[in-house]
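Structure incoming, see below.
A single protein chain has been omitted; all remaining protein chains appear in their positions.
So, chain A:
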């Protein structure tokens, strides 16, 4: 499955390289677009020194880790949100008869390698942030763990959104509220949001485990909402749980799929 995935990704990468100018512009574009988020954070911090109790370095750390997770998930799997187009156009039928998992096919169809621009941007922000905040090595091990868990969580969100589109073929944008919305939510310390919202993204939709809970551990901060300390280590478990839910939802979606017949 992994081999097929890589093979298809490589094929689409070569296809994209056929339009080199557009490819370069869009890679740079992705870099700059996600750079705008940092510009926003910068403008905010020209007006204040702390947002929700966190300073610039800490906010950039939270942004960088969440941004990296999101960008990786976006690069590798976000094409899943095109599933509704495939359903409407009838091209999903073709995928079902090929000897490759439809999930892999949808994720790689028209794979856009220029999204790497976002990955580079997020990694750069994270590097700058790590320069500004002091992270002792005995807590730094959490950083790769949280980025990996975050990537799984966002991928699961894309897959859940894709699964939902088997029901809501006309309204793929609903999924954006959770995927891109989740990305925006995690760019800032959750302490700026209301208590109910934070409890919601801790216990229902595990967005708090992308960067907030493990980030508190890395930064050595107290939880402003007073949630239990051990939540900080649960990111991998939360990622596994939502991934399982996404897997089941996707399978259910494919099973109840009915062709448009066109």
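The criterion applied here is as follows: a contact is a pair of C-beta atoms (placed from the backbone, for glycine too) under 8 Å apart; a residue touches a chain by one contact, two chains touch by 3 or more; residues count from 1.
In this text, contacts and distances are computed from a predicted model.
Per UniProt, the protein behind the absent chain is "ABC transporter permease"; the candidates were "histidine kinase", "NADH-quinone oxidoreductase subunit B", "ABC transporter permease" or "Succinate dehydrogenase iron-sulfur subunit". Note that of A:15, A:40 or A:244, the residue touching the chain absent from this view is A:40. Checked against the full complex, the one of A:52, A:90, A:140 or A:220 touching the unshown chain is A:52. Although one chain is not drawn, its touching partners on chain A can still be listed: residues 19, 21-22, 25-26, 29-30, 32-33, 36, 39-40, 43-44, 46-48, 50-52, 168, 170-174, 176-177, 180-181, 184-185, 188, 191-194, 197.
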